[in-house]
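I have a structure I would like to understand better, so I am pasting it below and will then ask my questions one at a time.
Missing here is one protein chain; the remaining ones are kept as they sit in the complex.
For subunit A:
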Amino acid sequence: MAAHAHTVKRYKGLMDWLTTVDHKKIGILYLIAGFFFFLIGGLEAILIRIQLARPMQNVVGEETFNQLLTMHGTTMIFLAAMPMLFALMNAVIPLQIGARDVAFPFLNSLGFWTFFFGGVLLNLSWFAGAVPDAGWTAYATLSGPTYNPGHGIDYYVIGLQIAGIGTLLGGINFMATIINMRAPGLSFMRLPMFTWAIFITSALIVFAFPVLTVGLVALMFDRLFQANFFEPGTGGNSVLWEHIFWVFGHPEVYILILPAFGVISDVVSTFSRKRLFGYSSMVFATVLIAFLGFMVWAHHMFTTGLGPVANGLFSIATMLIAVPTGVKIFNWLFTLWGGSIRFTTASMFAIGFIPTFVMGGVTGVMLASAPADFQYHDSYFVVAHFHYVIVGGLIFGIFAGLHYWWPKMFGRMLNEGLGKLTFWTFFIGFHLTFFVQHFLGLLGMPRRVATYLPYQGFDTMNLISTIGAFLMGIGTIVFLINVFTTWAKPRNATGDAWEDGRTLEWSIPSPPPEYNFKQTPLVRGYDAWWKEKMEGKTEMIPAEPVGSIHMPSPSILPLIMSIGLFIAGFGFMYNQLIVAGIGLAITFGCMLLRSVFDDHGFHIEPEDQDKGVHV
C-alpha cells in the first residue's frame, strides 16, 4: 500500500483544530463550545434568580426577563446539554467499539461547525437587540409575525435550523458507526451500556429532529414569507405548532436523558467493580423508553383541550414509561449492592444522580395524571420537575462522565479534592434551588412571570432558591478551576486510568494515539477489557497483524460550509436575498468540491506508529 501513499498536508496549531476530522479532537471542540454555552445559559439562570430573589423587584425588567428565560432554556438544551453529550459520544464511542474513527469523519466535523455557527447566530441576537422572547417552546401565535413582529424569533428559528443540521448529521453518523464499525467479536449484546444508550439516542435524533426542522421552517415561512401555517386569521392552526413541537420535544427529552443513563451505567459498574446488574434488561428498558417516548407528546398539552379520550390515553402511555425507567433504577442499585464501591468524584455524581432522578421521575408520574396536571400546569411545580430530570439527571450524568473520561480525553487526572468540592456545592446548590420550587408551584406561583407580590408565602422559598443557584454557580467555577489547574500538570494518566476499567477504551493509552488502536482488538465477551485482565493479560488480543493504517485527510470545507449557512441565515432574516444567495452558494459550492475531489486520505506506516502520534 505504501506505493499508493498520498501526501496530505498536516496542519498545526489553530488550523489543525479548524480542519480536524479526528473524533477525539471534535469531541474536545464540542466540549469547549458546549461548556461555553453552558456558562452563558448559567449566567442567564443566575440573572433570572436575582430578579426573583425578592418580591416586586425590577432588576432586569420584564422584557429582558422574557428574553432571559427563553434564551436560558434554548441555550441549555440545544447549545449546552446536547453538545456536551456529543463531546462524550465523540470522545468515547469509537474507542468503546474498537474503531479507528466514526463512519463519516468529514460529516462529524461538519456537524460540529453547523452546531457552533447556529449557536453563535442565536446568541448574536443579544447584540442585535432583538432577542427571542416567546419561551423555548416558541408557541404560536405568541411567536408569529402578528404578536412578535421584531427579529427576535427569527434568530430562534434560523439558529436552531442551522444547529439542527449538525445534530441530525451526528445522529446518522453514530448510528452508522455503531452498526458498521464494531471490532470483531463485539456483537450488539456485548456493547457497553453507554454505546447502547448512544445508539438508541442517535435513532431518536434521526426520527425526531426532522419534525422540529419542519416546524421551524413553517414558522419561518409564516414570519418571513407571510405563509399561514399558524396564523388563525388566515386559516392557520396554532395548536398544530404545539403538536409539531412536542412530537419532537418529547423524544428530545429522552435524547437528553438516555446518554446520561449510559454514563451512569458505565460509571456505577466501574466503581462498584462489578458487572452491570441485569445488562439485557437494561438494553431492553432503553429501547422501550425510546419507543414509548414517541407516543406521549400530548401530555405536554393536557390543558390545550384535546378531550378526555386523548388525555386518558396519553396519560396512561406516559405512566408506562415509569416501568422501564424503574427497571434501570433497580439495576443500578443492584449493581452497587455488594460491590466494593470507590467514592471518586465520578461515582459520587452517579450515586447522587440516582435519588435525584427518582424524585424527578416521581413528579413526572404526578404530572402524567391529566386531572392533576390541570393544577400543576404552568406553575413552578413543572419547573422543579424538569430541572430534576434535566439537571439532576442529565447534568449530573455529564459531570460524572467528564470526571470519568477526562483522563482518557486529555491524559491528565482531574483533582479529586476539587472534584468532590464541585460535587457537594453543585449537589446541595441544586437541591436548594429546585426542591422548594415544588412547593412554590403547589402554592400557585406561575412560571415565566417576571415577579410576584409579597405575603403569598413565596418570599422565603424564592430567596432559598436564589441562594442555591449561586451555590451551583460556585460548583461550576470550582470545576473550571480544576480544569485549568489540571492543564498545567504533566500528562501522566495511564491507559487504564482508574485501574478498574472494564471496556475497550481503557485498553489503549490516555490520550489514545491518532489511530486509536494499533491493531483492531478481538472482543471475547461483555466487558471485554475486564475479561482479558481477569485472565492475567495486559493487552487485548489483536484481530489483525500490525500494518499500515489508513486515515482520512483534514479539511477546511466543513467550517466554510457552516459559515455559508451562517451568512445565508442573516440574509434571509434581514430580507437581503442576495446575501442569502451568496451564503447558500458558498455552502453548495463546498459540497460540489467535496463531491468532485476524492479524499484519498493518508497512511500511517508501522514504523511511525511507535512514535506515538499525539493528539
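One rule holds for everything that comes next: a contact is a pair of C-beta atoms (placed from the backbone, for glycine too) under 8 Å apart; a residue touches a chain by one contact, two chains touch by 3 or more; residues count from 1.
By our rule, contacts and distances are computed from a predicted model.
Have a look at "Cytochrome B oxidoreductase", "ABC-2 type transport system permease protein", "Cu+-exporting ATPase" or "Sugar ABC transporter substrate-binding protein" and point out the UniProt protein name belonging to the hidden chain.
Of "Cytochrome B oxidoreductase", "ABC-2 type transport system permease protein", "Cu+-exporting ATPase" or "Sugar ABC transporter substrate-binding protein", the absent chain's UniProt record names it "Cytochrome B oxidoreductase".
Just to verify: which one of A:T64, A:T213 or A:Q576 makes contact with the chain not shown?
A:T213
Can you work out which residue in A:V60, A:L124, A:L142 or A:L240 touches the chain that's missing from view?
If we include the chain that is not displayed, A:L240 is the one touching it.
Which of A:L168, A:V268 or A:A400 sits in contact with the chain that's absent?
That would be A:L168, which touches the missing chain.
Please give every residue of subunit A in contact with the chain that is not shown.
That gives, for subunit A, the contact residues 4, 103-104, 107, 168, 171-173, 175-176, 179-181, 206-211, 213-215, 217-218, 221-222, 225-229, 231, 234-237, 240, 243-244, 247, 550, 592, 595-596, 598, 600-601.
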